[in-house]
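Working notes for the structure below.
A single protein chain has been omitted; all remaining protein chains appear in their positions.
Per-chain numbering from 1; labels A, B and C assigned in written order.
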């Protein structure tokens, strides 16, 4: 189904050639200031054709809120959002090459196998246009998470082809053991990321190499893949639902639902399989770091909620243990395959399998999707965290109305902040 | 929540020290022969302490069906299943070291942050015992998938530490481009995998190396991670729901919900990011391979359903395009971190953060979990495919009752087999 | 949440004063002809201000399909639908009487208690405008049900105030024992119902009495309630999910979710509590009635599916036994309270409870809602049946791929038609 989330539920609609694409966001907390201006920036970051951030933006994918707000404040009721499609005319099926051959590694053939209806959009909802609804909904979730907890979500390009921001080395089979990488996770901002447009890899030299690599593939009418790394900072502890809905499981689900993704790893990831447990374990230490400004100004902080008493010395776990957030930065990496649409000629079979022929795409194609994938990864991360936050808030509040017992302590959300010490002493 | 699946819905319960662990399977098709004998084998493969397949099994984790069958046939009603816990006595909280220090990289601390209740099981449902319900439910799904479609699901260990069955090379940054790997996926069986116990890596030499590596970690009271690769053969086309519930997204969700997992990749995966699109695209070819015996005997084949007309020449996509299965083998790899419980001493903080001290686990610990993870990966894969099959069967049947139109063809499930050619010609 | 259904999932959005109201229908079978022309007629029947069916309709609530169809055929992807709001200007809160006093028996106060946001719409989504999305979605479901099974859903007004179409008598405490009533259920059509506009009670004399009664309440600036009876004919057997989602439970849920409803009864209903079991039981008889034309032309009939072998002599059960449809007509009655908005002055308290004052509604008010409720009841009934049909189709298809056993027979959907006899003999 086209729905994501249980508590903050997003339902999207729309293909490439219909009237509009959009979504309904159900479960947004009431009483939050919200207008299109909160949503449009991420829509713009998602749009194709951004050669630099200084480019005058022709805001084509303009989002229109249909319901759920009044005088710029959320009512708590479903928020309908819509973006018009420019090309609303579906093409009739004729004898064109594309109608005869399913495009290799596209969704043309699998959609036909699934639905049994020939559509001019071919792969139907596998279109990149479908991600518009996700980005719009994600922007709403992000705003809440920032206001309520000071949560920050930032994604950036970490590799294009074999050009890596942190190439695997003997010392660091995974970047997570590299202090430079961990420092970047602590500090990187969207503003910084966008200074490295068009590639969005926050390193002058690596970024230039990536740009060159992409250009060379473009020249050959070929394409190349890459990875996006994302960090979620200031996340409260206690998020994630045992046992099927562990926080990393939901993140993996969310990321692999983005078109063209092939892999997901959290924390140490695949590289972590090669590190001894004695190194990989993250020892606990007292959490005495200073409160970031954005957290200090959040609703949770205003409510007097302290932060978790403990944190971990290293963070190979990626901020999640036993499927539940521990308050440390959550970070993960997503693999994107080379785009399937290429200008080169490809030999492939007709729908009926009786013939083989040559297929070559016309027009301009994106030789690498990772720069544009950045805001989509952020949006899906926001949807996962938002849902987990609401779930944990419900549990925490429910528990808070019960008489205190010897075995129980105050912990978790809204503060994500276990006033563990005192309570445990009392017990 | 502790529920997985929409159509074939599995709900599990149970911690380490309670009376029993188990699950309810809701949505199992009626009229299928089913007894405990169908389920126990995978339960045994999951159990700890299997040094070889010839070892006489003391079937401790004995599953008992509570409901949903009569005279060995499923009724279509919920199937309750239960496995007794041997150690049902929760330990009282005292002044033991484990009660004072949350174990590093375990779920002790995050569970306390989440629930605010001190439990003798520490990480509660993050216990490996929780996977019993999954394996039991998965065995039921597997039986149906085999009877109805001839689907085969086989997982095996593909790496332990830095010992790989198919080490990445310059030529093959991902094994998916290696013909040896693709051939293994076509032929590997559970029987073969279990011939390589205790490691379950189907290669004499590599398996021995892995065994030695694990032994060396054991000796040092340390632990090491590894990866499990899984293949799903004979899967019908058309499985997977756009856009949030793409088949690979559900698989990723399922795999990352298994304790100790850190990563997931489908098809070419992370390595695929480094392959040019012109190579990575899978051209379509006519599907004229012989029908495997297990498929020929399936319900779908008996119903006269032909297979998909097309297949792909290469299979870098991993059997899924646009989130929907294309009939080719689905294969993916799952990363497992080194187990957190190690005999070595670890310096860590107390719950209240006021002290640091030394924690060392006693008793026997598993220095590497991947061999036992094999049946759990298979079980979760079966649950995902089962759910997708039922969803697509519903859609296919619904469509089949509508008047045929110019744009529509017969395709997908139950046959997964688009009688595409003829229908398109008529249109 | 604003979502209804599991398989045919409808999500609605919109208040009175926002840009538009609408819905997303997810799970519509692909390959069905569908345009706005299939949906608009029920939208028109729902609109206010219909004094007679011959009145020239100014189609104000014009539905626009946004996605999910191409060239008038459903793609299987989500169908977005939208209806513009005419009055899109929310009113600012001032010192008006309505802002000071919550309207008695409206949702003004409870919405404020729930969401904590003052909205110009007062009761937010409790507005009658919210039902637009339901009616649009219901029209799609109805079309499928008719094409696939020949299902017909017809509702009509059965009482206004104390004027009943079938008043309870000593002989017939419930109309279900009255042959006249049962005959009406077998034959009534929407066309006939609309001949009795403005009241939609299909009896010349009773209809006129109701009209007079409503007029008298209008004159007094007062309001009155009534009941709507609905019948679902040609429904396949086997619909409804044990045990929480019995078919009558879903119907009750659906009906009580319509604004202003206060009660629901199925079959013999409350009156049935007073009938002895020996009378109330419906004996089985062979089903040898002629196939209705609409069924003969349905997809199920074209597929060669016979009807259920049995039917019941009487039908006090209302077509459902043990929560599952038995193929007999399903009928139920829904109670609507008198509209809360009346022109009469009412003494009530201010929001803060500190004062009492007089509140009187201005403008034109509907003194009785039942005539307009007719298409809404039909729409919600269609959504329930559609969801149950898809669930049962999934189960039936899943079972059909299993090897036949001694205990199993072919039955239920797609045919709803147990070829019970022969199969049982073989067994």
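Note that in this section contacts are C-beta pairs under 8 Å (C-beta built on N, C-alpha and C of every residue); 3 or more make two chains touch, one makes a residue touch a chain.
Fair warning: this is a prediction, and the values are worked out from it, not measured in the lab.
*Asks:* One chain isn't shown here. Among C:18, C:117, C:300 or C:379, which residue touches it?
*Replies:* C:117
*Asks:* Given the contact definition stated above, which residue among A:169, A:216, A:279 or A:400 touches the chain not shown here?
*Replies:* Selected residue, touching the omitted chain: A:400.
*Asks:* Given the contact definition stated above, which residue among C:178, C:192 or C:346 touches the chain not shown here?
*Replies:* Touching the chain that is not displayed is residue C:346.
*Asks:* Spell out, residue by residue, where the missing chain touches chain B.
*Replies:* Against the left-out chain, chain B lists 1-3, 9, 11-15, 17-22, 24, 26-27, 30-31, 64-71, 73-80, 82, 90, 92, 114-117, 119-121, 124-125.
*Asks:* Could you list which residues of chain A touch the chain missing from the display?
*Replies:* Interface residues of chain A facing the absent chain: 6-7, 29-33, 70-71, 73, 76-77, 144, 147-149, 242, 298-300, 303, 389-391, 393-405, 407-408, 414.
Operating definition for what follows: only the chains that are shown with their structure count from here on.
*Asks:* Just send me the rotation angle from a CA overlay of chain B on chain C, rounded to the nearest 5 degrees.
*Replies:* Resulting rotation angle: about 180 degrees.
*Asks:* Compute the centre of every chain as the mean of its C-alpha atoms, then state which one is farthest from the centre of chain B.
*Replies:* C
*Asks:* Quick check: how many Å separate the C-alpha centres of chain A and chain C?
*Replies:* Those two chain centres are 40 Å apart.
*Asks:* Just curious, how far off is chain C from chain B if you go by their C-alpha centres, in Å?
*Replies:* Comparing mean C-alpha positions, chain C is 43 Å from chain B.
*Asks:* Which residues belonging to chain B are in contact with no fewer than two other chains?
*Replies:* Chain B, residues with two or more chain partners: 6, 242, 395-396, 399, 407-408.
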